[in-house]
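One protein chain is absent from this view; the other protein chains keep their places.
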Amino acid sequence: MSELINPLSEEEIAAIEAEAAHLPERRSAAIEALRIVQAKRGWISDESLGAIAHQLGMSIDALDAVATFYNLIFRQPVGRHVVMYCDSVSCYIMGCEAVKARLCHELGVEPGGTTVDDRFTLLPTVCLGACDRAPVVMVDETLYGNVSADAIQELLSDHD
Amino acid sequence: MPTIEVDGVRYEVREGANLLQACLSQGLDLPYFCWHPSLGSVGACRQCAVVQYKDEEDTQGKLTMACMTPAADGTRLSIDADEAVGFRASVIEWLMLNHPHDCPVCEEGGECHLQDMTVMTGHTVRRYRGRKRTFRNQYLGPLLNHEMNRCITCYRCVRFYRDYAGGRDFDAFGSRDRMYFGRAEDGVLESEFAGNLVEVCPTGVFTDKPFSRTYTRKWDLTSAPSICHGCGVGCNTLPGERYGALKRVHNRYHSEINGYFLCDRGRFGAGFVNADGRLHSAGLRRDDGSFDPVPPDEALRRAAAAMANGRVLGIGSPRASMESNFALASLVGREQFCSGFADYQAGLMAAVVEAMAGPAIHVPTLQDVEAADAVLVLGEDVANTAPRLALALRQSVRNESFAAAADASIPVWQDAGVRNHGAAYRSPLYQAAVLGTRLDDIAEASVCCPPETAAELGERVADQLGQRSGADTALSDDLRDFAAAAAQALGDAKRPLIISGTGSGSAAVIRAAAAVARALAGGERDVSLCLNVPECNSLGAHLLGGGMTLAEALTSLEQGEADTVIVLENELSRRAEAGRLTAAVERANVIVVDCQEGWTPEHADVVLPAATFAESDGTWVNYEGRAQRFYRVFPGRGDCAPAWQWLTRLARTAGQEFAERLAGFEHVADVTAALAREHAVFAEADDAAPEAGLPAGLRVPRQPHRYSGRTAMHAHVSVHEPRPPADTESPLAFSMEGQQPRDPGVLLPFSWAPGWNSNQSVYKFQAEAGGALRGGPAGVRLDVTRAAAGRRVEAPAAAADRPFRALPLQDVFASDELSLHAAAIRQRAAQPYAVLAPADAQGLGITAGSGVRVVSGGVTVSLAARIDPTMVSGAVGLVEGMTKGLFVEPGMGVDVSADPDYVPPSDGVIARG
Partner (left out) sequence: MTEDAENKPLSARITAAGGFVDIDAYEQGGGYQALRHAVTAMAPEDVTQTVKDANLRGRGGAGFPTGVKWSFVPMGDDAGDGVKYLICNADEMEPGTFKDRYLMENDPHLLLEGILLGAYAIQAPQAYVFMRGEYHLAARRLEEAIAAAEARGYCGKDVLGSGFSVAVGLHRSGGRYLCGEETALLNALEGRPAQPRARPPFPPASGAWGRPSIVNNVETLCNVPGIIRHGAAWYQQLGRGEDAGTKLFGASGRVRSPGLWELPMGTPIREILYDHAGGMQDGYAFRGLLPGGASTDFLVEEHLDLPMDYAAIGNAGSRLGTGTMIVVDDSVCVVDLSRNLQHFFAQESCGFCTPCRDGLPWLESVLADIEAGRGEPGDLELLDRNAHYIGVPGHTFCVHATGAMEPLASALKYFRDDFEAHIRERRCPHRQHGLRREPI
């Protein structure tokens, strides 16, 4: 491990250290660290995983156990934008299946897939806490409520 | 004792147990998966559900997990209630949704806990209509197979490997019904305890890779109680045989030593029994140096002829049985007998026995080690010299967290609760070793220093504890602080433990450890001193003693004072410098009794093939001074026979005078009895092999009653079923017929009980689940203080007359001579290496992984460089067993240089010769 070339940027290291600073154990910053690196790189590669583990003084295995447990940590590459449609109960009642079908059609991928141009990755998500506006879709950090199948095309066009 | 009521029957149970333990301890059948006596309870599998009632009036009850519920006085429960029976059947149904129906091709089949529990709960029909989940398996190295599709997600593997054994390269990945147990990426499992996954896993996810190559079902194995050959700890094992080969080794439960776990050196190293280099026939050396296999009688005649004239010496062995050593000592006479240690080793052993025999010194069992609340490890790299001891130390540091848990009303068996609550609490372990060790992660403080500094450090700790003002010391401030902290921790402890041993190569270290123990003794403390010894019978061989040292024996041969030497199971090239050996054997008649090719048999005139532990009965004495009996697993191929038998036959061939010395040595028991009569220290040695206590004519079968193929397995030779070999040496039989004693103690050749085909069945033989075997823990502790004050061998300090001095290191997979003959261990072992300090390496132009040439006494070895900042400069760390041909005496001077011609051996294979 000591010979590992640390591919984390100074900015990433600083951000990880800032998180670790207010926690009693360095390894407790694991999830934040994964989020920080993913925010910059879109996903967590094996190299990133090793570098973060090294930074936090934990084994790669222990960190991967964390990374593979959580829904929002991607261990595979994703597109430039991540489109998440809610498939939980309120959105289901309000017709999320039609939204999903249209998303798949427009993007030409099944849930979990990434478009050939690497622009979008389509993922289902659990309830986004906007059930009064169901069905909802979130693209990156933007939440869309009362989404109809017909609005999908326009919604996607917001994101290059 | 609390009383609980199970299905209307009252039982007295142990205070502090959980309901599952309590039920199992009564011999009741209650299915479970995730609970393990050594790993505790986590409540993951939900298999051990019972119905618990609030009080006498409650008829409804509530389903509860037995493993997570204290067995409090007055608890009423039912295993048989419909709700519990139905729920447990459902748990199996859920587990079987994804479990493949591949039992016929699964190595676990026939000893699978999941199979047993499935049958026990009555789940017979599959209702699930979906597809089964599939995973990709991983390459985990040469020792283990991985078949994740079979996983039932009980978490035992990760709890053993990561939580119990401290492994870092294994975890539980993913979530929901896609939990994956393995490594972050393919690769060799780093932990030397990985092999335990085979037994910890309740089904066939982790299986024994060497075993699976020539696989046999458990019910077709012939097994016998045995002892591990791998180090001085003396773990109890269950080797299994079929078709004349050792198939595999399983753990044999011993409450005071190995418990449920072995190390991989022992488990897989036993494969040496099948090695290509085994000697199966007697042989004579021709004048041209080649060997002729000859009938045993001819070899014996030749050997006897050599003994007829002149003086005969005997060189014994720390890896041969007491019986064989004693037979040799008796044959040649004590004054002509050397116990087979290198002189420096004999000096270390003398220091060990002197320390053990000291007043008020308690030598701990591994169970005692686990109970220690402060530990000082002085100069011994236990993870490499006695791995099972290191695993016990890993548990000892948890004691403070158990105390903290008790304060918080968390039962000790509630494993996750104890770990979560107690993460911040750790009993102190202080460690001084040449390099960093695999216990660094649990040490309160660790220092790396050469042995003389470790000795000084130990004396300083003793001084501080004894409030003696010690001699002025050259110790650095850091080391003084370390000593002060260690002294404080040990002084504050109730059960302090000092660990040292022969690994450092320094008697001063051993004496310093003893001094610390003495300084602690007295008062309310239970002080333990654990001194590790290198080989399976080191202590026994040393206690037997002899009239001469190895150097004296060699000199005597070289100078013609003796003409003949009988070498018993001893690879002398590991004990003495090559030049001296050659000079000695060239002049003498050399008779070698051994099991394996090597330098010594190659230089013998007569070779007599010895049976290994698996093919013979005998006694070894472990580090505690515990005499333990190993029983023959199978008769062995060709002419090989227990060494003591060869010696007896040789004595008879050599004429009356010799024959009388071994008169009455018909059976192994005769030899043990004679040993017990003649040596006070071995007075109880024959108690290690108790009677079975069965009705007359009944024996303890080595084969399960489902053993198959007996009528067919030799049909290609003869269609007549051969009579099973008779066992004249033990209460065991080489057949399925007989009876297992109710209180088996040592006489438990395999663990099986109705409905329990897996190793989990051992609870049926325990006084309580996870406790001692009924019939008592195997072996008998000898009173080491009775040892005749053997002459103390003060080996002259090796001359440090060259630029570098050699510091001995050990490697778990490379340092044991016999294990390295096992193919699996050769694959697992690292490439031979030497360790240098960074500055020294730089000065010599050596980089990590490049070649290092080490020269001494005209012998050169080439090794891969490891550069370690914790190495002291001016020294080179040489690993025992990795310097083939070069005898390394601790502290001796060697020349070290870069080896530009170095070619690393092909991956993972130790260079031979």
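Residue numbering begins at 1 within each chain, and the chains themselves are lettered A and B in the order written.
As a working rule, contacts are C-beta pairs under 8 Å (C-beta built on N, C-alpha and C of every residue); 3 or more make two chains touch, one makes a residue touch a chain.
In this text, all values refer to a predicted model and were calculated from it rather than measured experimentally.
Chemist: Out of B:R301, B:R334 or B:H421, which is the one that touches the chain we can't see?
Modeler: In the complete complex, the chain left out is touched by residue B:H421.
Chemist: Among A:D46, A:E97, A:D118 or A:D158, which residue is in touch with the absent chain?
Modeler: Looking across A:D46, A:E97, A:D118 or A:D158, the contact with the absent chain belongs to A:E97.
Chemist: Return the single residue from A:I13, A:V78, A:C104 or A:C131 that touches the missing chain.
Modeler: If we include the chain that is not displayed, A:C131 is the one touching it.
Chemist: Looking at the whole complex, which of A:A15, A:L49 or A:V66 touches the chain that is not displayed?
Modeler: Only one of A:A15, A:L49 or A:V66 touches the chain omitted from view, namely A:V66.
Chemist: So that we can see where the missing chain sits, which residues of subunit A does it touch?
Modeler: Within subunit A, the residues touching the omitted chain are 22-25, 27-32, 34-35, 65-66, 69-73, 84, 87-90, 92-95, 97, 125-134, 138, 141.
Chemist: Residues of subunit B in contact with the chain that isn't shown?
Modeler: These residues of subunit B touch the chain that is not shown: 42-47, 49, 62-64, 68, 86-87, 90-91, 94-95, 97-98, 127-130, 152-153, 155, 172, 174-179, 408-410, 414, 416-417, 420-424.
Assume only the chains that are shown with their structure count from here on.
Chemist: When the C-alpha atoms of subunit A and subunit B are each averaged to a single point, how far apart are the two points in Å?
Modeler: Roughly 48 Å, centre to centre.
Chemist: What residues on subunit B touch subunit A, complex-wise?
Modeler: Residues 168-175, 180, 183-185.
Chemist: Quick one: which bits of subunit A touch subunit B in the complex? Just the residue numbers, please.
Modeler: On the subunit A side, the touching residues are 46, 49, 59-62, 64-65, 68-69.
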